[in-house]
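A single protein chain has been removed from this complex, and every other one stays in its place.
Going by the order they are written in, the chains are A and B; count residues from 1 in each one.
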Amino acid sequence: MTAFDTLNPPPPSLIDDCVHCGFCLPTCPTYVLWGEEMDSPRGRIVLMRAGHEEAGPMTLAQVNAWDNCLGCMACVTACPSGVQYDKLIEDTRGQVERQWGRPRAERLRRRAIFAMFPHPERMKWVAPFAPLAQPTARFLKRFPRLRTLAQLAPPRSRRVRLPEHTAPLGTPRGRVGFLQGCVQRVFFGSVNAATVGVLAAEGFEVWAPQSHRCCGALQLHTGIDARQEARDTIAAFESCDTVVVNAAGCGSAMKDYGHLFRDDPEWSERAAAFSAKVRDVHELLAEHEPQAPRHPIEMVLAYHDACHLAHAQQVRAQPRALLAAIPGIELREPAEWELCCGSAGVWNLLNPEPAAELGQRKARNLLDTGAEAVAAANPGCALQIAVHAGLPVHHPMEVLAASIHGRKP
Amino acid sequence: MDGGRQLIEALRRICGDANVVTEHHALRTYESDGLLQYAAVPRAAVLPGTGDEVAAVVRACHEAGVPWVARGSGSGLSGGALPIEDGILVVLSRLRRILEVDLANQRVVCEPGVTNIAISAAVGPSHFYPPDPSSQIVCSIGGNEAENSGGAHCFKYGFTTNYVCGLEVVLPDGSVMTLGGKELDLPGYDLCGVFVGSEGTLGVATKITVRVVPTPESVRTLVAFFDSPGHAGHAVSAIVSAGMVPGAIEMMDNLSIGASEQMAGAGWPLDAGAALLVELDGPQSECDARFDEVRALCEQAGSNEVRVARDDAERQVFWKMRKAAFPAMGRVSPHYYVQDSVIPRTALSTVLDRIAELASEYDLQVGNVFHAGDGNLHPLVCYDGHTEGEAERAEELAGQIVLACVEAGGSITGEHGVGVDKKRYMPKMFSEADLDAFQKLRCAFDPDGLANPGKVMPTPRLCGEVPGPYREHPLEKAGLAERF
Partner (left out) sequence: MDAAGVAASLRESGGVRVVAGGTKLGWGRPIEAPELSVAELDAIVEHNEGDLTAILQAGVPVATARAAFASAGQMLALDPPDDGATIGGVVATGDSGPLRHRYGAPRDLVLGVQVALPDGSLARAGSKVIKNVAGYDLAKLMTGAFGTLGVVTEVSLRLHPAPREWLTVVVRSDDPRALATAAAELTHRPLEADRLDLRWEDGAGAVLVQLCGPSARERAARIDGEVVEDDDELWAAQRAGQRGPVVLRVSTTQQGLADVLATANEHGALCVARAAHGLAWLRFESADAELIAALRARLGACVLLDAPAELRRAVDPWGPLTAEPLMRRIKARFDPHDILNPGLLLR
């Protein structure tokens, strides 16, 4: 008996890819903060190997090391040996959730988070009260996690109901399915509206079903069983040739469905086929010549690389190219682009202090560019940056939509 | 082991509970450095936060008679930071402050955990720190100093030892000494020069003062493809004979090109026998005058294609191909053994032929990445550790390659260090009298043998009293006794 059970243990062949070179260390947020080997991808992989090699159950040291991982995948970008750490940590987190008994308070906390966030129909009731949350943050100093939650609450969110079908303009380029998401739909409805608007303007017919709820990204990235959400998502969208996503975390998760179901005889092919159809909206747009004219927007914009877009999906050039093509936009690059802002899904809710340190660091780097606003393609990042940098944050689609319609974002 | 527990408690008092690691799994993350072939779990790993804490830790180990090993980023390739099983691992990753940037005097003072690239970043763009090991984004200056690291640009610019001018070191008895300083040619012995490259066996540095130099005005990089490393070698000879010292000349063979291409995707031809990366740097007019000459020499030596980097982005891609070559081998082979031998550059063809011969004899693939300017060869012996006996065969082949290089007039290690990996080859390069002289030095610093024992010297030697006249005892001659 070892630390892992037989359901998707981190594959030894992937573990063996790691040659222990250490190139991942300077890019790992927890190693940058704490300098300890077990808080680096290289160390976490050693612990996975130990999990296979040693007889005996998982230990707290292993669980802490794996829990501390933000899942930002900066290590995947840095790794010269092609270690698929994203798959390794996903599998390992699942193992932890099944094998490790968390203390009661911890379990309740996680349950509360996952009872709320992936459920847009529940969040929409909370949404109107969200603006009240921020001012209460300063009274919550002794409750760091609640305080973080309060700080991150968006100040204002306009209810937007997307039409299920949106017709294309100009030369038609095909039909795409669009994922509305959970947090995105409730708190950033305007981003969804902007995205659909841009797709339509670029000739895509957009099908955005209301009924589909959640792709399971938050759960998947935290090790909680997301297979039901994944199956529902696949079933909902597999009739489309292309499935478009504007939230980095969601796109990354959906592209991983193939790996999630690799050992499932019924779903493995379907999942792999589905994953192959998923595109981040920037990827899709970059594959085609721009159609709708861009009106100028005079703005100095710092581009923030969302980890699940830049590292997990390796999409870095396309959003920059789309923004740079808008006349009047000056795009600036912050230092330490590869270092996560600290949001990392719900990591900042579970680890408020280090998340705040990382948030401050990202904020300093963004502010140092002298930009007046930040472009970020993920809702979690947008909230985290808004709190720590105090700069307006726009999704690139919002900027693009504004340019197409000739107004300010 | 009560003495052990007392030591751990002392370490906790010095560094704080949170910075002393004793839990088994946590310790396992420190069991190897960049060489996975060697692993050992220490009794404890301690992460001091200041130079004073490092001195106190070393003193505590000295009082307890417990050996210790210092570790920087754990990216070394000779097992220099391999822990001693009953010993303490002193991890320096928290000592990562740059203490002073003195551009007026062209000096930087920093703590050992600072990464190599952070030093150049701190003095850029007007100045830079030249020794640039391929692992520079992660390797620590403390580790560089311990190994006397080189890098691709060392043919022109020199090695770590040519840039370290001052050290604050903790000797194995816990005393702190200042060696050298910002100034050069200070009177007395060149203790800085002796300490650099001593692989953590003479003490541990807690402050490092380095020289930095002006960034070259201009840099021009090309990659030339040849049918074979031999042809590329002729190009190198021609370039050097023409009186040029390029900033870097690096060679990669077909196997390593293929591996790197999978990672860096530079679009290099996969059927090329060898790629030669030549970089000229210096004053713009000098670079321009020489660059066309280099290009012509490559073509005359039979290059099929020469590509010039059009901008910095392309230059970075060329270098990515080279700098990630070792880890990229992980993509083409389940395991590999990286060697670090040096040969006189003129012996390249002969030695490469010999390596090809040996590889075929052992039925294993050997990739080659070569610092062509200074003769530093990195054969990468590929093997599958899951196949019975293959790991042993690979190790034997690696040893044969090292011997071939020494026989050609070279060295067993050009930049990675002896560590634990190459100690067995030391007697092939050095005589007993040579090793005895090394031991004299080691005993002067570490008479109790506590600093990184088991590294560098091939067999364990104790430091007795100060020795008398040298007379080789017949038993010693027969290799049966090791009197020191």
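Here, a contact is a pair of C-beta atoms (placed from the backbone, for glycine too) under 8 Å apart; a residue touches a chain by one contact, two chains touch by 3 or more.
Computed from a predicted model, the values in this text were never measured in an experiment.
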{"item": "Chains still shown that are in contact with the chain withheld from the display", "value": "B"}
{"item": "Contacting the left-out chain in the complete assembly, out of B:Glu23, B:Glu100 or B:Glu286", "value": "B:Glu286"}
{"item": "From B:Arg43, B:Arg71, B:His371 or B:Arg461, residue that would touch the chain that is not displayed", "value": "B:His371"}
{"item": "Selected residue (touches chain absent from view) among B:Gln37, B:Thr346 or B:Gln365", "value": "B:Thr346"}
{"item": "Residues in chain B touching the chain absent from view", "value": "103-107, 126-127, 147-148, 150, 154-155, 158-159, 161-162, 171, 177-191, 193-194, 196-198, 214-217, 237, 240-241, 243-245, 282-283, 285-286, 288-290, 342-346, 371, 374-376, 409-418, 422, 426, 429-431, 433-438, 440-445, 456, 466-470"}
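Simple rule for what comes next: only the chains that are shown with their structure count from here on.
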{"item": "Centroid spacing, where centroids are CA-atom means, of chain A and chain B in whole angstrom", "value": "39"}
{"item": "Interfacial residue positions of chain A with respect to chain B in the complex", "value": "16-23, 25-26, 35-38, 40, 42-43, 46-47, 50, 59, 61-62, 65, 78-82"}
{"item": "Interface residues, chain B side, partner chain A - complex", "value": "21, 23-26, 28-36, 47, 73-75, 91, 93-94, 96, 113, 115, 135, 137-139, 262-263, 324, 326-331, 334, 336"}
